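Shown here: the complex without one of its protein chains, the others still in place.
Showing chain A:
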Amino acid sequence: MTYTPDLLRIENLSVSFPIFGGRINAVKNFSMRIRPGKVTALVGESGSGKSVIGRTIVGIESPIASIGGRILYNDPALGQSVDLLSLPRDGRQIRHIRGNRIGMIFQEPMTSFSPLHTVGNQIEEALRIHDASSAKDQLERIDEMLSLVGFGDPAKVRRMYPFELSGGMRQRAMIAAALICRPALLIADEPTTALDVTIQAQILKLLRDLQDRFHMAMLLITHDLGVVTNLADEVVVAYRGEVMESGTVDDIFRRPIHPYPKGLMAAVPHFDMHPGERLKPLREIEIDSSELLGKRKGLKGLTDQNVILSVRHVSKSFSTKKSGFFGGGQGRTLAVNDVSFDIRRGESLGLVGESGCGKTTLSKILMRGLSADGGSVAFNTEGRSINVLEARGRDLEMLRQKIQMVFQDPISSLSPRMTVRNIVGEGLEIHNRGNRSDRLASVRRLIRTMGLDEGALTRYPHSFSGGQRQRIGIARALALGPELLICDEPVSALDVSVQAQILNLLKDLKKDLGLTYLFISHNLAVVNYMADRVAVMYAGRIVEIGPREVILRDPVHPYTRKLIAAIPVPDLDHPLDFTALGQKKTSGFHGWGKQFDDEAGGQELAHADLGNGHLVLARRNVDARELRS
């Protein structure tokens, strides 16, 4: 075996930032290495300093940071090893390395491109800076790179603006821009976190293919252990700016020594969980729902099988203006297309689908935030049935109290100008519950139940962490004693360990208070942990619905199968099947097997009953056994 030197060595790196009245040490005495041509994953929660390290390597960390230690970069193309930290800030040498020898991609494909410049212009930029070849050659290289990252018509994409591309396409363009100069090292900072599962799988495959093709090393910064096992050769686990453990993927995932990586792995929901097994968050929160229990006694007697919400043939379409300058034709998009399902009292129905499939539109219709074009929704409470879509006056007021929502983004869903007390108590005020002191008492009860300190009442949302904010959001939703809680991606903006806290909290509340959930998520592992039944939504329709074990273990519809196959599992023995995922994306209901294919524009598809409440959207008159093939 010949010895190859490390491409990048970080030695005793420390980064600190001045904050009001002190300093915060983001990175402490951090050492790691990146081997040439290998993928090194840097794993940790937010606040672990992993992104700071990525930015420090190329010298684009904020100028207020004080940086110590060495970052030795040993690129054969540069001849000799250089300490990147010793180069003058923004000087010629470091700029020669940036974009040329070290490429970088970021998490947010939406904001990583300037919306005012064409995609081609921004990809070309690195070439113009670092490459002396003629404009014609450069154009050829851009087209070649764009087709490498999967664009069919590079010349067209070059002239498009970033906002004309979808998130996944934008991330592909981003990768093309980072790799255009064929760097020796690619720093990928959460490259797939903002993407849907199936898109994520495609991007991971693309990164792996390109890494292989260009013999490029990669620093993969992520919090997703599933991404790590599928892509990385070596792993560094960071916690609060320090290295907890490092080694090969094999070492870390099969034989973790340090308790932190072990804890991190136990906090992630996975598919091999036993029924009733609980996630173990790194920091458990104590909740105390005993004070809220009293309210619920009357409801305990109800049987579990009666239906709380019954949705029938609900549709909603939006008019969209096609491109063209303030003109062009109008089109209509069916965001929700003939959706029917029931939610039984006390159960948790998981609604799964990719962004744009209509799941949020559906939840807004159920909340009466949007009006449906057609169909009916019946909500059964206190022995009678309310027509949700047409309720007025007292019925509507009743609905507003009985159905509550927990939102995805814990930052924008709480008003920054209201104290926690006002936020949680607002619903009580609107519906005239009790007098001032009664309301304050119940706000206090809710806050204690959520495991928050009573001192939180007078503070504003910005002084809480994401997980704490989400607990405030849940407290607000529970204030009026709802029966049905619609949780729209409640944990997708949270870190793994915090995610486990919130999921356990929701689970406990459901058990203690007898709540019913409509749990919307794109993360199947989370749905697997939370839901009793699962509905899979695609292009506005529910393609498959059934008990959780059936949907996740034995899915019938090709879309469900694809969705499940695309999830990166943090288990070395279950790698993603990249060859299957490489197939072209289908649109609408075409390209599936012929049983599921829709040739006549939606008229031919109906739900086939496979027994045990398992329905699949397929062509009419198809035999159930045929579907299983």
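Assume a contact is a pair of C-beta atoms (placed from the backbone, for glycine too) under 8 Å apart; a residue touches a chain by one contact, two chains touch by 3 or more; residues count from 1.
Just so we're on the same page, contacts and distances are computed from a predicted model.
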item	value
Omitted chain, identified by the protein name its UniProt record gives, among "B(O/a)3-type cytochrome-c oxidase subunit 1", "ABC transporter permease", "RNA polymerase sigma-70 factor, ECF subfamily" or "Peptide/nickel transport system ATP-binding protein"	"ABC transporter permease"
Contact with the hidden chain (one of A:7, A:26, A:87 or A:104)	A:104
Hidden partner chain, touching residue among A:58, A:157, A:264 or A:530	A:58
Touching residues (missing chain, whole complex) on chain A	55, 58, 60, 90, 95-100, 103-104, 106, 108, 111-117, 122, 125-126, 129-130, 161, 163-164, 174, 177-178, 318-321, 323, 325-327
